[in-house]
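Since the structure comes first, as structure tokens, the remarks are kept for the end.
Only a part of the assembly is drawn; its chains keep their places, and the rest are absent.
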Amino acid sequence: MDDEKLVIGGETFGARLILGTGGATSLEVLEASLVASGAEMATVALRRIDPTSQGSLLGVLRRAGVRLLPNTAGCFTARDAVLTAQLAREAFETDWIKLEVIGDDKTLLPDAVELLDAAEQLVDAGFVVLAYTNDDPILARRLQTLGCAAVMPLGSPIGSGAGIRNPYNVAIIAEQASVPVVLDAGIGTASDAALAMELGCDAVLLATSVTRAREPVLMAEAMRRGVEAGWLARRAGRIPRRRYAEASTPSEGIAEWG
Amino acid sequence: MKVVVNGEARALHDASTVAELASALDAGPSGVAVAVNDEVIARSAWTTTALHEGDRVEVLGAMQGG
């Protein structure tokens, strides 16, 4: 395994699980979840500062030693997303950005047009763009062609926990990609994370499924192993699916009774 | 003078700078970014950027998300 690390934007990661921080009920739980998850990168949002409670989130992330991945959550236009990315660069001193440009409040699904526009601007401005996208293989290819460092198709809507609704599209995206593919949204449980890797994804990004689980730290550990399991299984080369049985015990040499 | 900081009206003494506002808001040495009238103000320019009557200022920091 050591020789097959994940490389995004020129940087190497040992872990293939990326943790989103949204939804954690306390910083203590978040910190323990980060450790349990083994994640080496975690997202952070940019919001108006609250003088009464600032600072410690960054402290937690620094102590965990993870790379910050600011996001543009909540942006509906390329212009807002670009502005948010620029401010994130100022605030967190990183060129990395998880680009989200959504088209709808109810589904939080990406808007292809604004997303492509923002991606182009940000790549031109030197950002390392990890683009949250829907599961459209053609759109994913366009994002890659524009210079995104990773394409991050959804499995299902953000926070829905509905898993991977169209595994075929995710597999097609992974087959065609020359940059890392990160499954980003919809993971509900460990088997979803494993499946994402088996379909060909290079990593999994998830937040709600850990932070809002009944036991977030336990779920963080579950997700870590789920991602590892799926990654190993893909490399191990699974058996084909059959309609009927295929005996695992040979019938040769079976005893015969009178 | 009056400016709007993070959506709320705020009275500042004349000739206030971004740096002074940030300090008043307890913004730490890192992890905070400022935009004035939709323009990003680099931290290096905070002390030299004066605010003006009616400016819309966004002072943003890290929050859990994503």
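Which chain is which? They are A and B, in the order written, and residues in each are numbered from 1.
In this section, contacts are C-beta pairs under 8 Å (C-beta built on N, C-alpha and C of every residue); 3 or more make two chains touch, one makes a residue touch a chain.
These numbers come from a predicted model, not from an experiment.
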In terms of the displayed labels, this structure file contains the chains as A x4, B x4
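FYI, only the chains that are shown with their structure count from here on.
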As a quick test, compute the distance in whole Å between the mean CA positions of chain A and chain B. 33
Note: in the complex, chain B contacts chain A through residues 6-7, 25-28, 30-35, 38, 40, 42-43, 58-66
Tell me, which parts of chain A touch chain B in their complex? 20-24, 30, 43-49, 51, 54-55, 57-58, 61, 69, 71, 73, 83, 86-93, 98, 100, 207
